[in-house]
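Below you'll find the structure, written out as structure tokens, and then a few comments.
Only one protein chain is missing from this complex, and each of the others stays in its spot.
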Amino acid sequence: MMIQINTELSETDTPEKRLEKLGLTLPPVPSAVGDYEPWIKVGSIIYTSGQLPWIDGDLKFTGKMGSDLSTEEGYQAFHLSALNGIAQLKSAVGELSRIKRIVRVEGSANSAPDYTEQPAALNGASHLINDVFGTKGRHTRMIYSDPSMCLDCATLVVLWAEVED
Amino acid sequence: MMIQINTELSETDTPEKRLEKLGLTLPPVPSAVGDYEPWIKVGSIIYTSGQLPWIDGDLKFTGKMGSDLSTEEGYQAFHLSALNGIAQLKSAVGELSRIKRIVRVEGSANSAPDYTEQPAALNGASHLINDVFGTKGRHTRMIYSDPSMCLDCATLVVLWAEVED
Partner (left out) sequence: MMIQINTELSETDTPEKRLEKLGLTLPPVPSAVGDYEPWIKVGSIIYTSGQLPWIDGDLKFTGKMGSDLSTEEGYQAFHLSALNGIAQLKSAVGELSRIKRIVRVEGSANSAPDYTEQPAALNGASHLINDVFGTKGRHTRMIYSDPSMCLDCATLVVLWAEVED
């Protein structure tokens, strides 16, 4: 399932350099879809709100895995939600190298009633985090399956990041 | 969708004063529906458990949004779940002005399989938090959709609050 081997990535590269090597551009920081903040820093931890698979106001992945979407598409949707999460973190910290550790990835998968491949789909977020942050990206995660989701989005991702004091 | 403009609220009002101006009374602090605690303080953060839309032992909103309940009713259910959450916080801190920040609102919506308006419904919790705590109420949030919920309740809300040391 799309395990990316990026031999050209180095632990000494900044996360921004890694994104560039991966051919990825951070999307514009999305606004919240309700009356809340996209991220908050408490102590040394930044918590984001749930991130949808947006690019420039366009919701790229809608529908349910297992009926409307394949696991491969779910993987791409989680990858894009996580990229939005990284964009939020960058707006919070300026330079992503200030992040000491990605603590937790929370992922919600819009799921048909008999869909069971959520972990392979959520690897779309995990692989991106690991690629961009290297050993600092090694995270815990919790996965949720939802019978329907806001705006019919395919995925939601929350990131928790520990930063330097 | 019921954006409340409360021009009479002032940043210098205490949360208790704001509740009074809003015409709201905190419900009696509900017990847990299982073998757990309604809230815990760790370091400077109070975490509540999931709060149902109770008043005095009466579960006011049951059923699923998108089939049994409208988004407007879901909004009211989230509002009431959050009011129960604020009651838990008050039992933890005494004076709500000791709260420096509402960090996170977690909301679960009992959802029909094709329901997609969860963010508008969860604003029922967000608007209340913002009204009662003002700028200290600006929070992140994560939304979950559930195919069925405990006691058939419509909503569950968890609050995280940072308090003065």
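By letter and in written order, the chains are A and B; residue numbering begins at 1 in each of them.
As a working rule, contacts are C-beta pairs under 8 Å (C-beta built on N, C-alpha and C of every residue); 3 or more make two chains touch, one makes a residue touch a chain.
The shown structure was predicted, so the numbers you read here are calculated from the model rather than taken from an experiment.
A.B. asks: Any idea which of B:T12, B:T135 or B:S148 touches the chain not displayed?
C.D. replies: Only one listed residue reaches the unshown chain, and that is B:S148.
A.B. asks: If I consider the whole complex, including the chain that's not displayed, which of A:V33, A:L80, A:L122 or A:L159 touches that chain?
C.D. replies: A:L122
A.B. asks: Tell me where the left-out chain touches chain B, residue by residue.
C.D. replies: Here the touching residues of chain B are 33-40, 42-43, 47-50, 106, 108, 113, 144, 146-152, 156, 158.
A.B. asks: Which positions on chain A touch the chain that was left off?
C.D. replies: Contact residues on chain A toward the absent chain are 3, 43-45, 66, 101, 103-105, 111-120, 122-123, 126-127, 130, 138-147, 162.
Note that in this section only the chains that are shown with their structure count from here on.
A.B. asks: I'd like the Å distance between the centres of chain A and chain B, where a centre is the mean of that chain's Cα atoms.
C.D. replies: The computed centroid separation for chain A versus chain B comes out at 26 Å.
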